[in-house]
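A single protein chain has been omitted; all remaining protein chains appear in their positions.
Chain nomenclature is as follows: A and B, assigned in order of appearance, with residue numbering initiated at 1 for each chain independently.
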Amino acid sequence: MDWAAVLGAGALIPLLNAGIRLAMPTGLAAVGEALCQRAGVLNLSLEGILLSGALGSFLGAYYSGQAWIGVIAGVGLGVAVAALMALLSVTFKTEQVINGIVIVLLAGGATSLAYEKLFGVTTTPPRFDTLPSLKIPLLGSIPGVGAVLFDQNALVYISILAVGAVWWVLYRTRFGLSVRAVGERPDAADAAGVNVDRIRWCALLVSGVMGGLGGAVLIVAQLGLFRDNITAGRGWVAIALVIFGRWSPLRVMGGALLFGITDALQLRIQAAGGGVETGVPFELFQALPYIVTIAVVVAATAWARDDAQPKSLGFPYEKEAGTRED
Amino acid sequence: MTAPAPPPAVRSRRWKDRIGSPVNVVGAAAVALVLGAGVIAVAGGNPITAYADIVTGTFGSRSTITLMLGEVTPLLLIGLGLAIAFQGRVWNIGAEGQYLVGAVVGGAFAILSPVQASVVLIPAALLVGTAAGAAWGWIVGKFQAVWGVNEVISSLLLNYVAIFGVAYLVRQPLRDPDYYLPQSKLIPSAARLPDLPFLDVHAGLLIGLIFVPVVIYAMGRTPFGFKVRVLGMNRDAARAAGIDTNRLIVKVMMISGGFAGLAGIAQVLGVESRLNNNLDAGYGFTAIITALLGRMRPLGIVLSSVFIATITVGGDIVQRSQQVPRAAVFVLQALFVIVLLVADKLARR
Partner (left out) sequence: MKHRRIGAIAALIAFGVVAASCGGDSTTTTAAAPSTTAAPSTTAAEAPSTTTAVVTTAAAMSEEPVKVALIIGSPRNDLGWSQAGYEGVKVLEEEGLIDLEVVEALEFETSAVRRVLTPLLDEGFDLIIAHSFSYGDAVMEVAPEYPDVAFAWAGGFGGTAENVADYDQPFHEASYLAGILAGGVSETGVLGGTAGFDIPVCHAMLEGFVLGAREVNPGASLISTYIGSWVDVALTKEAVLAQAEQGADMFVTCGVDAGTIEGARESGGGVLGYVVDQSSLAPENIFGSMVWNLSETFRLMAQDVRAGTFTPAKFYSVGLADNGLYVKLNDGFGKDIPADAMAKYEEVLAQVQAGEFEIPFVAAE
């Protein structure tokens, strides 16, 4: 095969751009999940949040004709699903793993039902035009770097800001300090006067915002249409990326970029006939992003042997008396 | 690094405390039922008869009861294994992949085995499938033990590797050369699991039921069960108490994966008649629900498996009797589980 078509100078910028596009929805969801897990909540409902965000943003943008209304609607629906997760996991303190899986089932059924009820069986399904790319003056003209970093659509810039914001909140604010405290030592945080349940509620809502935004990026910026299960398991990959990034928002985003670029690369190798010529089965290409992610996780955890996992992850916090606070 | 002692997953309180407030339970159930009724109504069905149809439809005829028991089998087997892992708070999210690997490796063995006598072939294939599932779980445990790789990420990602691996195996090496579609030859009839007497359900159900007392004993009466529970309460404390936690996690993952692998091969020998791309039925995920809904206790898992199987079979019936989209039934099923979860929790308050 022709490697220049995959990794040559002319092919590199499209490869990175495709990697960024593939990384964005998953990465946003994963960054929100990272904050949520830092507060001690294992939010497995993420796929449901992404999917609801996708449907919400589609409906908002389609009916209003305004991309930003779509984004708001997507974030809104994502937050609503996260609130259900919080109600079950934080208020009722039912098992977090099961809550998450059930909500994914619920969101899958509800989004399908809603879409079908609204648009019926048709050969002309609704769609709208996706956001155009917005070239930042001067910076966008820098050869190479400019085309990758400063010639994207507006949502990509917003997403980058959102990731930065989560990082800032987690490490530079009082709320972030409480989040980390609650995730490590909820009893100590409680003793210090932190309302554990309220912090966890808020962390889940942040996860809803980011997941909803991820769904909106997928629809408003990339596809302009909706189909059943359009998120195709990205929420599950995002959960893996949180652990990949060792619960640090920036590393999590880095993991999402690695996953996205690997996916973009395997598509290009397949297209260049890499599989046909070498006899390597294409299933191996399809599995490549997952295998690379596992390999990097193994390497990274073997390198840094400290245990970054929040100590109370997955455990509901119940005071000794078993009462719940609000 | 010291850690707090989180509440153990399985609490034993006095029986009286578990009753809780019936008002809470009824309230939670009522809210969810009303929501579900709304969904059914929006979808164009009659909410009241829909609820009735789920139960009466499933238990109304011999053939649907058979279908229900067929659903119970994989859920019970996988659920038992997951319960052991979850009691140790080892979050195995990879039962789906372990199930697939067990199904395909065991199935390939049954097809390729030179010996074709049922007495040998069936137990051997079951063992091979179980071992394959255990090996897939071993990877997760070993990654955790040697490098500290979190089990959620490795078990989850290995699901995808298993799916693509199976797709390759049935497209090329295991493919039936005389056949059109990417799938293996039929499982030889000598390897098919026999049906239980008086039922049209294959013997996998019996295997699952036999394992119920075994798991009860192992978890309740053996040092192994004790160690797993200590592990689940607090990993650091378990280490401090002299338990080789790494070894234990590997063991737990192998057992959990082995159960999933057994469920997979039993399904192939008993229901699916060949290997193809459609083996990933989602039982590995659904069984997470049954394991936790059954409070990680074997008898509880029997009940929760029957519950999930009932709303699965009943769901297909409601789709037809109410003429509602299948998606509405998924919503209804999810609400049912949420009701049960919340009611269970409130009852234990």
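Throughout what follows, a contact is a pair of C-beta atoms (placed from the backbone, for glycine too) under 8 Å apart; a residue touches a chain by one contact, two chains touch by 3 or more.
From a predicted model like this one, the values you see are computed outputs, not experimental measurements.
Trainee: Quick one: which of A:149, A:264 or A:313 touches the chain that's been left out?
Mentor: A:264
Trainee: Of A:79, A:105, A:131 or A:162, which residue touches the hidden chain?
Mentor: Touches the omitted chain: A:105.
Trainee: So which of B:145, B:167 or B:205 would be touching the chain we can't see?
Mentor: Residue touching the absent chain, from the options given: B:167.
Trainee: Can you list where chain B touches the absent chain?
Mentor: Residue positions of chain B that touch the missing chain: 43-44, 63-64, 67, 70-71, 96, 159, 163-164, 167, 171, 180-182, 267, 271-274, 276-282, 284-286, 312-313, 316-317, 319-320, 323-327, 330.
Trainee: Using the touch rule from the top, list residues of chain A that touch the missing partner.
Mentor: Its contact residues with the unshown chain are 5, 11, 14, 18, 21-22, 25, 47, 104-105, 108-109, 111-113, 115-117, 119-125, 127, 218, 222-225, 227-230, 232-233, 236, 263-264, 267-268, 270-273, 282-283, 286-287.
The rule is simple: only the chains that are shown with their structure count from here on.
Trainee: In the complex, go through chain B and note every residue touching chain A.
Mentor: Touching chain A: residues 1, 3-4, 6-7, 39, 42-43, 86, 89, 91, 143, 146-150, 152-154, 156-158, 160-161, 164-165, 167-168, 171-172, 285, 288-289, 292-293, 325, 327-331, 333-335, 337-338, 341-342, 344-346, 349 of chain B.
Trainee: Could you list, by residue number, the parts of chain A that touch chain B in their complex?
Mentor: 42, 88, 92-95, 97-99, 101-103, 105-106, 108-110, 112-113, 116-117, 185-188, 236, 239-240, 243-244, 281, 283-284, 286-287, 290-291, 293-294, 297-298, 301-302, 305, 307, 309, 311-312, 314-316, 318, 322
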